[in-house]
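Only one protein chain is missing from this complex, and each of the others stays in its spot.
By written order: A and B. Residues from 1 in each chain.
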Amino acid sequence: MTDTISPFVGGIVGTPRLRKEDPALLTGESRFIDDLQLPGALWIALVRSPYAHARIGAIDASAALAVDGVVAVYTGADLEGDWAGPLPCAWPVTDDMKNPAHLPLAVGKANFAGDGVAVVVATSRYAAADGVEGVVVDYEPLEAVVDVRDAASDRLVIHEDCGTNVAYDWELTPDPDGVAAAFENAVHHVTETYVHQRLIPAPMETRGVAVVPAPHNGDMTLYSSTQIPHVLKVMAALTLGVPEQKLRVVAPSVGGGFGCKLNVYAEELVCMTLANRHGVPVRWTETRTEAATATIQGRAQRQTIELAADADGKLTGVRATLLADMGAYLQLVAPGVPLLGAFLYHGLYDVPVYSFTCRSVFTNLTPTDAYRGAGRPEATYAIERAMDALAVAVGVGQDEIRSRNFIPTEKFPYDSPAGLIFDSGNYQPTLDRAKELMDWDGRRAEQAERRAAGSTMHLGLGISSYVEMCGLAPSRTLAALNYGAGGWESATVRILPTCKVQVVTGATPHGQGHETSWSMIVADQLGVDPDDVEVLHSDTAISPLGMDTYGSRSLSVGGTALWMATEKVIHKARAIAAHMLEANADDLDFAGGTFTVKGSPDKEVPLAAVAFGAFTAHDLPDGMEPNLEAQVTWDPGNFVFPFGTHIAVVEVDEETGAVELIDYAAVDDCGNQINPMIVEGQLHGGIVQGVAQALWEEAIYDADGQLRSANLADYLVPSAAECIDMKLDHTVTPSPTNPMGVKGVGEAGTIASTPAVMNAVVDALRPMGITDVRMPASPMTVRRAIEAAGGSS
Amino acid sequence: MIPAAVDYVRADSAEAAIAALVEHGDEAKLLAGGQSLVPLMRLRLATPTVLVDVGRATDLVGISVEGDTVSIGALTTHSTLEHSAELAAACPLLAHVASLVGDPAVRHRGTLGGSLAHADPASDLPAAVLALGGTLVVAGPGGTREVAATDFFTGFLESVLAVDEVLTEVRVPVSTGGWSYQKFNRRAQDWAIVGVVVAEGGAGVSLVNMASTPIRATAVEAALAGGASATDAAASAADGTEPPTDNQADGPYREHLARVLTARALTAAGI
Partner (left out) sequence: MEVSVIVNGTGRSADVEPRTLLVHYLRDDLGLTGTNIGCDTSSCGACTVLVDGRSAKSCTLLAAQVDGAEVTTIEGLATADGLHPMQQAFHECHALQCGYCTPGMVMAAVSLVDEYDDLDAAGVRVGLEGNLCRCTGYQNIVRAVLAASE
């Protein structure tokens, strides 16, 4: 284990603590979006294109309007004048990026199956659903573009006004000559192509919206099951042309997001405009089937990675090219998703030169965008799969090839060949410990025994070492990448007269346990009970400043803002305490919630007395404002770079092709941990989500662009029965990027686990000559690979 | 998603159900546990006009063993089959197959008769009753008739049940000879991609999801009867099948699975 350097001395941070969020969630007391009671609300349901690509002709709503309870039906054309602009894309990664107009309801042409073309307004959810059945749309189906290579060929251009299906080309090659030379001189040159299938994020709560208007004073409250109430407020105001100061956005309890609720969606704007038109609350709850097509999907990339290495397998260059599927339109941050991986295709290996290019294209499929890891799982997958190929080429073990190439600890902070500065790292111990947890040598011996015995149940071992960049993000770096917003976060700490504490955070939780972790940080600093700290969030009327939760940013950015705000409050309290004790502020110690005069421990004043004194303001130092409150907005100077090594063991049934995950070990380093219990929980869930990409999940489209896995019976989110207990451990390498020394952990598990599992699957099959299996490694896919390799019948 | 509007009639006995079906004709649909029908209604893939809810017909619930025959009321739930000591003794195969249907919540509501009447080739219990050589008792306005399980299934989600008939009872022989059920799927809760049932030492072998109905693997049965080894018999498991193609498997892969799983099932059954 690495030495820990932590600013926390209160004994609370760093120890497991049960979550204060739990009782409400465990008893049904929490209010998710569909739980809101809004008397008189109208329900909407969308009429969605059944075709992936079709001209929209006449729309006959007469049968719908005859349904009992249906109040109105609006087509895309009916509402076209309501929009001040199309749905926003906030990340125009290049100046010449093509961004076709994306209206909340399509006008003229539907560009994916699920594109909204009309909306039914009714007095109940049942009537709204009935109304949809009564809307007859005259579609003229067009040929659909479903394959990224077909899209890139421009054989059929989807958005005529763009003139091409290519949204943008983006390149990062700091030293082109160096890259060319590296490949020219390479002893080993590995070229691998991998496909990341489309994934459906599938948080257990689908999306939902409720808009409550106040027609006479012009206020409007938008309730949405969103990760980003703050961003949504700005975007909704712009898109609808409503005054931002009149708009309040509230995210109630949110049942998971995984990136898919990091967006601005048609239904939010449709509910807003209809609430305006009808002057009453308007609400919508997504069905699971809609969630499969009308909510963004993830991954959807085709990648080629090349490694140049010397005779010992030491990397001398890495070159990656992507073809990324944006889907039918550009969603909020979709163009930037490949860029979030663009810097990491050399993984955690010390490489002198580097090249990355990406072409992103439109297809007639559901738009893609950020999904847990966003770009970094794809990058990690490419390098980690390719490292196994390199190990084979060089003739060394998967562990050895990694050890030879890890960035040496003494090189940190590390100037990466892609232009980043990796803040801190110590990689080898995570590999060593993961091998120990897994009994690597024992498992290898077991594998050899089975092979020698001619068993048809093959063992496979797969390693994935990863580093990722998270804690989005330095605003200046985002500017350099053309992102349309900053990466700061805001926090307010307020000590109430009775010495209870209110914390306001701009990071919007949806399952991560911010209330618990944030109260632990503040309690540790102030020397109060965490139960005396209330964390307020997710409502722009309470928390007006924020950049919300995604990209494993909440703790390293929002938590840091909180830590600094608390320090600021302590600074002020110290001045008041010094005044009360008639001492010099510099002569005071603060520990356990009490100020004492250095050298005179009997001269002390508790924080409670200071707080009450700050409230009464009867005797404050001259010029000091009453009350103990501080707000800090923090813009990080760098990303943070968590890392680790995961090892998966799978058993492949040669006869059926079935793959079973039978063992899993993970050693992660996210710097200092606030609540180790929550860290483990994030890893558990993240790992399973990544395993799911490897083994089960896929948005399966047919040649017409129809989704064939549009519900949870066909889209295989795993249950407990398919999953196993994982063995976790960690190392601690504090980040120098922030004063708490923390890094993110929300996406790490997902980033690491997919390649670990796929490396294990290929490891099991390699003696048959199999070098790749496409994801997900379904029984039929694996069996076909075995048959193609001449395996048993 | 939300079912289309429907009328509802409660029928608390087989007799009352038949009367309701006679009254409402082919607009009506019998509702037992609803574990297959209600999801189809939510997706509006089923839009009956009248539901005849026979769920409280207690005269159709129960398991009894007399002589060589196990008689099971059509409304007996999968869960009851799963936990019945009597069934475990008389026909352990059926109790075991019932324990693998859906998930516990589905098994608490889903019924044997409902599963058979739904006639889904991907379901577990129809194939089990088929392999066991079961008999189905069907009641209609003209009285009752007995239908061999081999004659019951006529097509995808179709059976010999007339619109005014109710499946009241399922009879299977007492069967304690070697048995196995090999259910192959990717998630425990899912339908079988392919399943193979071996009953009574190989006297009955049936296949799940290998045709538009659950089917007997007659070639395997004949081979075994002719003294073939398990391995040789299993090689003919896909003979005469017409397996469907879906997300999980195409026809040739299903045929391959049928052979592999049949070999495993025969081995597990001690053959």
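Just so it is clear, contacts are C-beta pairs under 8 Å (C-beta built on N, C-alpha and C of every residue); 3 or more make two chains touch, one makes a residue touch a chain.
Given the structure is predicted, the values throughout are model-derived calculations rather than measurements.
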Legend entry - Displayed chains contacted by the hidden chain, counting the whole assembly: A, B
Inset, instruction - Can you work out which residue in B:Ala11, B:Ala28 or B:Leu51 touches the chain that's missing from view? - result: B:Leu51
Inset, instruction - Pick out which of A:Val254, A:Val605, A:Ile647 or A:Ala785 touches the chain that's been left out of the picture. - result: A:Val254
Legend entry - Of B:Val106, B:Val174, B:Ala222 or B:Ala235, the residue in touch with the unshown chain: B:Val106
Legend entry - Which residue of B:Leu31, B:Ala217 or B:Ala263 touches the chain not shown here: B:Leu31
Legend entry - Missing-partner contacts on subunit B, residue numbers: 1-8, 10, 31, 34-35, 38-39, 41-43, 51, 53, 55, 79, 83, 102-106, 108-109, 187-189
Legend entry - subunit A residues touching the omitted chain (full complex): 18-19, 21-32, 34-35, 37, 125-126, 202-206, 253-256, 258, 287-289, 510-513, 677-678, 680-681, 683-689, 711-713, 717-721, 723, 725-726, 749
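Everything below uses one rule, namely that only the chains that are shown with their structure count from here on.
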Legend entry - subunit A - residues contacting subunit B, complex: 125-126, 129-130, 133, 287-289, 655-656, 658, 696, 700, 708-709, 713-714, 716, 718-719, 721-722, 778-780, 783-784
Inset, instruction - Quick one: which bits of subunit B touch subunit A in the complex? Just the residue numbers, please. - result: 1-2, 4-5, 43-44, 184, 186-190, 193, 247-250, 253, 256-257, 260-261
